[in-house]
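Below is one structure; the comments refer to it alone.
Missing here is one protein chain; the remaining ones are kept as they sit in the complex.
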Amino acid sequence: MSEQLLSPDRFFSPDPGQRRVARELYEGIAGLPIVSPHGHVDPTLLADQDATFGTPADLFIIPDHYVFRMLYSQGVPLEALGIPRRDGGPVETDHRKIWQTFAEHFYLFRGTPSGAWLAHELYEIFGIKQKLNGATAQATYDELAAKLATPEYRPRALFERFKIEVLCTTDGAADSLEYHKKIRESGWGGVVRPTFRPDAVTNLALPAWKANLDALSAVVGREITTAKALITALEERRAFFKQMGATSTDSGVETPYTEAMSPADAEAIFARALAGVATAEDARRFTGYMAYEMARMSVEDGLVMQFHSGCYRNHNPLVFAKFGADKGHDIPVETEWVRNLKPITDAFGNNPNFTMILFTMDETGYSREMAPLAGHYPALKLGPPWWFQDSLNGMARYFDQVMETAGLYNTTGFIDDTRAFVSIPARHDVWRRASANWLAGLVVRGLIDESDAAEMAPDMANGLCRRTFKLG
Amino acid sequence: MSEQLLSPDRFFSPDPGQRRVARELYEGIAGLPIVSPHGHVDPTLLADQDATFGTPADLFIIPDHYVFRMLYSQGVPLEALGIPRRDGGPVETDHRKIWQTFAEHFYLFRGTPSGAWLAHELYEIFGIKQKLNGATAQATYDELAAKLATPEYRPRALFERFKIEVLCTTDGAADSLEYHKKIRESGWGGVVRPTFRPDAVTNLALPAWKANLDALSAVVGREITTAKALITALEERRAFFKQMGATSTDSGVETPYTEAMSPADAEAIFARALAGVATAEDARRFTGYMAYEMARMSVEDGLVMQFHSGCYRNHNPLVFAKFGADKGHDIPVETEWVRNLKPITDAFGNNPNFTMILFTMDETGYSREMAPLAGHYPALKLGPPWWFQDSLNGMARYFDQVMETAGLYNTTGFIDDTRAFVSIPARHDVWRRASANWLAGLVVRGLIDESDAAEMAPDMANGLCRRTFKLG
Partner (left out) sequence: MSEQLLSPDRFFSPDPGQRRVARELYEGIAGLPIVSPHGHVDPTLLADQDATFGTPADLFIIPDHYVFRMLYSQGVPLEALGIPRRDGGPVETDHRKIWQTFAEHFYLFRGTPSGAWLAHELYEIFGIKQKLNGATAQATYDELAAKLATPEYRPRALFERFKIEVLCTTDGAADSLEYHKKIRESGWGGVVRPTFRPDAVTNLALPAWKANLDALSAVVGREITTAKALITALEERRAFFKQMGATSTDSGVETPYTEAMSPADAEAIFARALAGVATAEDARRFTGYMAYEMARMSVEDGLVMQFHSGCYRNHNPLVFAKFGADKGHDIPVETEWVRNLKPITDAFGNNPNFTMILFTMDETGYSREMAPLAGHYPALKLGPPWWFQDSLNGMARYFDQVMETAGLYNTTGFIDDTRAFVSIPARHDVWRRASANWLAGLVVRGLIDESDAAEMAPDMANGLCRRTFKLG
């Protein structure tokens, strides 16, 4: 019956010829180790060998904004799904009830990537044998809860079962990385690396910017009162992260505007920010300047620079006020790369020591700007489809619009970027199937031959990623 | 021979496996009643039981700018197609001659949606047995004219033959709805409802704005001299439309800019408009304020708000001067939703009493902005591909780019938006075939199973639409 819940040939073209080639390519890569160079898994899960995932609602629903936003869009209050309120006000605490609500709305995920991942998690990872819906909700809950209580379903056990070769977390500039230390010192063989993310102190527009800066001051042991001092602090923290195993940094910005700012301008803006009088334009320029400086530091210390652009955060003030950030109300916006990125490409685009990976949710840039840029500059690589575009169709559009111009070898392979640890193998499986299917399409159309495809498939599965992120 | 003119498996994937599933799903929905919640059919056609469609040229060519713009683009003067001039100057009046010109250029529609609809109308609805071209033009004219003279081809008879469950027209704020009254009072069983469209008085930039306002003043029985009075008048008219059966409103704008304006600003702009000195920026802001107020009213009276954005009207001054508006020279422009719509989503996006349907011809917003917005806000739903995008490929792109992120249940199903009454079943048939084919693609790729598909298909055919527009 599990075979009916998850077709072994899922996501392949229905054409028998293409499907045969796709299946063969997929079989060659399905079992390769997972390289996961960027995501939002909480390292505390792996720091303690006895950590557990909690209830099925704790695992599948409450932390995953990909999931609860869909129920919210159909009128289910976030309180009913147990999403914690900022004011500590009452939300549903009966996780069986939350699960029932979820199951009754599971049909909303038909044809969505969340639906595909959840199916993989339930039917493959947890071995559930019946389709989830309102009628099967409680029996499913029982079975999941029972399995979650066993050692086989603890985070470290799943890390090993998933064959994760390396997992990189995302960590603020002021983070002590104590859980990374704990993991290292525990003697456990799993490789978990940090990633340096400075947004909290480089984006002056954040309400918590000053508090974030104070936290960074505390961790470097001196008050940061100038832009220059901030840059020095970032350099120190990058060195620490690198020593703790980091091979990359990550920046998330609304617009990819960058600027090689004069020290005088930078200090003037920083002073206004400290005085609480920085404008939105100040923040935009300073964020762009920090991106430029991050690129400059990458040239010097060799950390790979990830650059996620084009997300309007916290669009819904009511949801933000009640539940905070990362609650499913971030919306992509248009992203211009050619002019915005020029200060960085002018200065560092030809530098063999520099690798910058571009991510977008604005697909209009794929064929127009991103693929031509990556197909020219030695420093630029294109990350895989991100967030809303991390989907079966999103991948097909990416392959279609990027590969002809950029070439496969100017892309990075898959990066899961997940918050949901158990979705990692599901997400990589979608990518591997989509990749096998894309390559099979090239083969049956006579664009590449099967020996080319056999070399490209493992590169797409983990080789490109391992090399780009220097994790080899 | 009719089978050769219209393949029974048309629009389905050529893959035998997918085609089998698509055909089966289609057979289950092909005969379902048509729910047509928005379009531009003239209610006078249905108010008089003896009304007719006139000649074949009257029916197929003269009122349909989708059709004559294609011949115009290839050098056929609009005069030669009988399109009336604003100055009453001479145009072709021999409808046989117009038909001949049309038939000789019928090859221009190869592979276009107009071509597919016209084929359905000619070969299916009118039972024509030969392909239309210059040689068959006159014989076809004869046959069409003969049928149009019979009672079976009168508007009401076709309404019934088409199995139209409900048809909503589009009517100006000052409209008396007398033909709707006539239809209701005639005892005829067809359900025809009005839709409230206030553009004529909310868009200050229209040359006829003041005249339109005077007409509204006349119908409410008092002179409208302030923005506040205009809003009150709109509220009154909405109440009247609702009482006359309306369940929705419709706004058509060039940009979806919206604004929660202060009364002082609104009155200042309104005063400038009355004085004939309003600027383009005044008009843009006021239109955005009116959209905001329309949303507020919808929260209060429960009318569903349709919002069509992104059309540059009357691009060709020569054609406009000679023939006027709606003559095939409206061109889509870029449409930004995330920032423009925020005043409305901030105020009403979470309100369970509010439904706002977004329409665009700028497909770049599908995956970037619209699907993420609809996949979060309870109030937002996505309308189907509109106008130029209401086509087989347009639907495939919409399914591809919208459904994974928004989910099917945040979309509205099909809305035909037609001016050409006899194209209604053709348009719905394209959608139903495209939907069946899309669902079949999900089935054969293992994304959903056949039982899911069997539930989704009738929702796509009319269920989602009936529920969204409260026509159930």
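By written order: A and B. Residues from 1 in each chain.
Note that in this section a residue touches a chain if its C-beta (ideal position, glycine included) is under 8 Å from a C-beta of that chain, and two chains touch if they have at least 3 such contacts.
Note that the structure is a prediction, hence the values are computed from the model and not measured.
**Q** If I consider the whole complex, including the chain that's not displayed, which of A:Gly17, A:Gly75, A:Gly127 or A:Pro151 touches that chain?
**A** A:Gly17
**Q** Among A:Gly127, A:Gly407 or A:Gly472, which one touches the chain that has been omitted from the display?
**A** Counting the whole complex, the residue in contact with the absent chain is A:Gly407.
**Q** Write down which of B:Ala135, B:Ala157, B:Ala218 or B:Val333 is the residue touching the left-out chain.
**A** Touches the omitted chain: B:Val333.
**Q** Hey, which chain B residues sit against the chain that's not shown?
**A** Interface with the chain not displayed, on the chain B side: 4, 6-7, 9-15, 69-70, 72-75, 107-113, 115-116, 312, 315-319, 328-334, 361-364, 388-389, 391-394, 397.
**Q** If you put the missing chain back, which residues of chain A would it touch?
**A** Touching the missing chain: residues 13, 15, 17-18, 336, 338-339, 342, 345-346, 349-350, 352, 364, 367-369, 371-378, 380, 400-401, 403-410, 441-442, 444-449, 452, 455-456.
In this section, only the chains that are shown with their structure count from here on.
**Q** Taking each chain's centre as the mean of its CA atoms, how far is chain A from chain B in angstrom?
**A** 40
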